[in-house]
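Right, one structure below, let's go through it.
The complex appears here without one of its protein chains, the remainder shown in place.
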Amino acid sequence: MIKAGIIGSTGYAGAELVRLLLGHEDVRIVWYGSRNYINEKYSGVYQNMFRLVENICQDDNIKELANAADVIFTATPQGFCASLINEDILNKSKIIDLSADFRFKNVKVYQEWYKIEHRASQYISEAVYGLCEINREAVKQSRLVANPGCYTTCSILSIYPLLKEKMIDGNTIIVDAKSGTSGAGRGTKVDTLFCEVNESIKAYGVATHRHTPEIEEQLSYAAGYPVTINFTPHLVSVNRGILITAYASLVKNVSWEDVQEIYKKYYQDECFIRLLDRDVCPQTKWVKGSNYVDISFKLDHRTKRIIMMSALDNLVKGAAGQAVQNMNLMFGLDEAKGLHLVPIFP
Amino acid sequence: MIKAGIIGSTGYAGAELVRLLLGHEDVRIVWYGSRNYINEKYSGVYQNMFRLVENICQDDNIKELANAADVIFTATPQGFCASLINEDILNKSKIIDLSADFRFKNVKVYQEWYKIEHRASQYISEAVYGLCEINREAVKQSRLVANPGCYTTCSILSIYPLLKEKMIDGNTIIVDAKSGTSGAGRGTKVDTLFCEVNESIKAYGVATHRHTPEIEEQLSYAAGYPVTINFTPHLVSVNRGILITAYASLVKNVSWEDVQEIYKKYYQDECFIRLLDRDVCPQTKWVKGSNYVDISFKLDHRTKRIIMMSALDNLVKGAAGQAVQNMNLMFGLDEAKGLHLVPIFP
Amino acid sequence: MIKAGIIGSTGYAGAELVRLLLGHEDVRIVWYGSRNYINEKYSGVYQNMFRLVENICQDDNIKELANAADVIFTATPQGFCASLINEDILNKSKIIDLSADFRFKNVKVYQEWYKIEHRASQYISEAVYGLCEINREAVKQSRLVANPGCYTTCSILSIYPLLKEKMIDGNTIIVDAKSGTSGAGRGTKVDTLFCEVNESIKAYGVATHRHTPEIEEQLSYAAGYPVTINFTPHLVSVNRGILITAYASLVKNVSWEDVQEIYKKYYQDECFIRLLDRDVCPQTKWVKGSNYVDISFKLDHRTKRIIMMSALDNLVKGAAGQAVQNMNLMFGLDEAKGLHLVPIFP
Partner (left out) sequence: MIKAGIIGSTGYAGAELVRLLLGHEDVRIVWYGSRNYINEKYSGVYQNMFRLVENICQDDNIKELANAADVIFTATPQGFCASLINEDILNKSKIIDLSADFRFKNVKVYQEWYKIEHRASQYISEAVYGLCEINREAVKQSRLVANPGCYTTCSILSIYPLLKEKMIDGNTIIVDAKSGTSGAGRGTKVDTLFCEVNESIKAYGVATHRHTPEIEEQLSYAAGYPVTINFTPHLVSVNRGILITAYASLVKNVSWEDVQEIYKKYYQDECFIRLLDRDVCPQTKWVKGSNYVDISFKLDHRTKRIIMMSALDNLVKGAAGQAVQNMNLMFGLDEAKGLHLVPIFP
């Protein structure tokens, strides 16, 4: 039985981790960290857990937690994880960090986009970028995994194979993304009040969103040259779900079958990637509550571009589900353990 | 392995049955019935099932189905089940009917409220009203279960114990109910288009809704005298969820503890009923995707009334979840098998 | 040209006042009060007013404001208006208070339900309860109007005629109300975040909501005896709209025509009350953006009760629209001036 601790368990991603781990038969949650609700009943904060979780929220104490847990999930603001980890902690407990602290190999990129000094840069080289479908073997060996961002996961998985196979021009990539509001977290802001989000659509973080360099770094590895993209996130009035519409210029004449063949080469044995049939577009409603990423594409011969589309649940494959998938790999379990979640509709 | 067939598998309740049964390790679905999508891939209709269900939708053929399945779920319009069953079918396969055909012991009430002639009234006396928490033992012995309505389940479970213990006056009961739109089904009508439901609230079926006599019949058993109620359903712009606010006059002076004690007497060992803490009101978001019913109440000493409140997911405990719970009882399985669903939020 | 000032102009009710007054040709807004946005451009807070309002938000200064304005709207928290008004202010400017400060004739009721000491009780007797359809003549003479609550307006207008005409028993009244989320204001709380309200239904303030005594006071006037009611508000995932479903026992045998006749007696010349046709239930979508209250009812001869239903837009007839209607009366204008708003759908 793996003992798991969660720091930041009362955020939306933290709460989703709780939901998933409660259904994972090899895991027991031993620590519900929450700075805002110290000493309150967890099920008083998340009433869906009434009678399922009897625990009390605990203040952050990573030292004590590392003694109690085999794995620590940090679903915390940027900079937090980097400020706490050290050799002692890492020797006692594996870390899966849901923040951006260890997602970049180049610390300057992190510091430039996040405006935070990195407090544990000595662990950057060791940390593994936990996009399982791409770094599976490295994750298995790792004690420190940087869980990818939600937009990032969706974007990279769509584009990676075509870039790697030199089907598209890396300098023409535009990612137009739409996200449900749970991605904005449970903090209280006017911008995420019901009446502000409901019945509206908006772009935000245009040309400045922090997931941009994260996508670029991974795509550059695939391309073998530096890739710079446009990334525009939009806020949509749904709770869960990310949809990516990505555009790129094709570098050669290809048929739908040619492209599908490449996707299959990379993903046909992946349990969480579903390559949709021709002319079927992904919809977030079909992946809600599950760890799936649905991927499809369309060729436009008029413009010689490809439109790549994908959908995932930002709290599952975009956060907690992927974290559990990483945990499974790190502990030598079946990668899909606890993640056989049938999408819930409607 | 129990072989299950679903008639009406492409309606919302039918699709929820598929979702739940896919996660039930003792069941295999052998028949996906759907008149509207004959010969189409089930996962083409419900894309969330892509790669999870390979089956093709089949036309209704209960004879063939009874040979193939140990249990048949009929998630079909009123009158359909009654028009098909006979001794031969019932000898081969257990039936769980999600329609109203066998919910009433008095066939006249059925015919009056539903304006349909009953085609199999000889089975009415044998049929068991499948509200597990109340008729558990009878369900276990049954081969024909009438799965209760969604509003009904929520209403009866809230009111039943207090009526049975003579705490409230049965002639003062008013049930004001609110339902998500999946309760209206997947048929196409102007009234359930997105733009018509979104950003609106309405009552419908006022003083005439068919769940009224169903609630009355069960409450009359509890009271020991004929109970007539007011029942007003409302349509609300959410996908899933029913909330009941029920009012009744208290027949004696009682404290919160007195009432809670009665609820505990009936429900404290029930796995799917959660009696909330004092001053906590149920919210549909806390039960979504699960088989729970959350119940609480408030005393108003100014008016000498009690306000009973409860919430459930209309597609789970209000339909498919309850049907699976009934199936488990009918087949001697653990009642909660396949129903350990953690509510999904947000 | 009437010069109007708004204290609390950046709350939802305040912003709706701005929207309505911008379309009122006899009014010019001279003061945009907002404690939270002092010195910020109003149209930066409410971008819908971009290019329509050039003003800057001002700190509260009622003395200065009374010199500048002919009428002051206080769309502020309870207690604020009472803490500021005095003879000097009232001599210079008419006051329309959207808070509860002057809604109760019995100061004890106010202090008990609101837990605030009343700081200007000497003006209570003079203040007029601004439900125009009932107190029209008094409003015309008033310099201090207490604008009714949103739930209250909807509830009273539905029930008042039947109580006054002794058709229903005042001690059997139950009001089950549903409100859109703008009623909860623009303050930041976890409870009104998008993900918390969306896809959920809940009751709140059960048996304790502050609109209860306000409804009771007005209904007692109608009945001629003290009326005590049950009032249960619910939060619904729409921006605007209140729907009231009210129940009462009939004191005599009546037909639908009898009841409609009474409603007509009171309302047939009212420009903002629409008595719906038989069997048509009100829906909030049909009044959105307008000052209408839609009213209908249903008789249930089985239970000898009447179900009264009504819908309004909580920000218009439930707040800003009613305030403008009061202003029109106080200044001798056509009551409907600036309020010829066609409901916007969808």
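The first chain written gets the first letter, and so on, giving A, B and C; residue counts start at 1 in each chain.
Note that in this section a contact is a pair of C-beta atoms (placed from the backbone, for glycine too) under 8 Å apart; a residue touches a chain by one contact, two chains touch by 3 or more.
Just so it is clear, the model here is predicted, and its values are computed rather than measured.
Per the touch definition above, the residue from B:237, B:291, B:310 or B:328 contacting the chain not shown is B:237. Screening C:287, C:309 or C:324 for touch with the missing chain picks out C:287. Screening C:182, C:232, C:245 or C:310 for touch with the missing chain picks out C:182.
Across the interface with the omitted chain, chain C contributes residues 12, 15, 19, 22-23, 46-52, 182, 199, 239-240, 274, 276, 280, 283, 285-290, 294, 340, 342-346. One chain of the complex is left out; on chain B, the residues touching it are 12, 181-182, 186, 188-190, 192-199, 237-239.
For chain A, the list of residues touching the undisplayed chain reads 174, 176, 178, 180, 195-196, 198-204, 206-207, 228-230, 232, 234, 236-241, 243, 245, 247, 281-285, 288, 298-300, 302-303, 305, 307, 309, 311, 346.
Here is the rule we use: only the chains that are shown with their structure count from here on.
Among the chain pairings, B-C comes first (most C-beta pairs in contact).
In terms of their C-alpha centroids, the spacing between chain B and chain C amounts to 39 Å.
Within chain C, residues 195-196, 198-199, 237-239 each touch two or more of the remaining chains.
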